[in-house]
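My questions will all concern the structure given below.
All protein chains but one are shown in place.
Let's turn to chain A:
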Amino acid sequence: MANIAAKRIKREFKEVMKSEEVAGGAIKLELLDNSWTELQGEIAGPPDTPYEGGTFLLEIKVPETYPFNPPKIRFMTKIWHPNVSSVTGAICLDILKDQWAAALTLRTVLLSIQALLSAAEPNDPQDAVVAKQYKENPTLFALTARHWTHAYAGGPAAIRDFDAKVQRLLDMGVDEHQARVALSTYDWELERATEQLFNREE
């Protein structure tokens, strides 16, 4: 990998390790290989959000042309958020695209992603289904996001009603994640979710 990229990543890695956010447990950064091209980030769900108490893992790939091109980052932990694909974990964030600047660092990027969890941008959605729910039924959205945080990110708050509905579909032989996606998509209406799951196989 290019000299500048490796040098920058090494320096940024040190910067993050020394930062107060790491000390406070808000973000973490781990190295996955010795070539400095793959890292794993970790952010804590911000307080007073449906993500509170959850830990979210991020895949970070550093391109050859870093820092002149942005790092490629996606959520590895499944998350229910308007700007993150519930399927691939792809993130819609301007600084990871056209607003990237070579002077930006991984620390700022991780903090920006964390800020995105506190303040979603439903008008620039990555996941249209989630964004629609966010706008039209904010209460249900918050509950769904909390349920996902509990199921995938180790969040504390279990939502009994939702768990029961997922279990109903599990009993019908549906895969757990598929069941959760269908229920979340259809505003937790068991009947519509079931219909969608079983019609698809026609």
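Here is the rule we use: a contact is a pair of C-beta atoms (placed from the backbone, for glycine too) under 8 Å apart; a residue touches a chain by one contact, two chains touch by 3 or more; residues count from 1.
Definition applied: contacts and distances are computed from a predicted model.
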The complex's invisible chain, by UniProt name, from "Adenylyltransferase and sulfurtransferase MOCS3", "Molybdopterin synthase sulfur carrier subunit", "small monomeric GTPase" or "RBR-type E3 ubiquitin transferase": "RBR-type E3 ubiquitin transferase"
Contact with the hidden chain (one of A:N69, A:T88, A:S118 or A:N137): A:N69
Candidate in contact with the missing chain, chosen from A:M17, A:A102, A:A115 or A:M172: A:A102
Residues from chain A at the interface with the omitted partner, ascending: 4, 7-8, 11, 65, 67-69, 101-104, 108
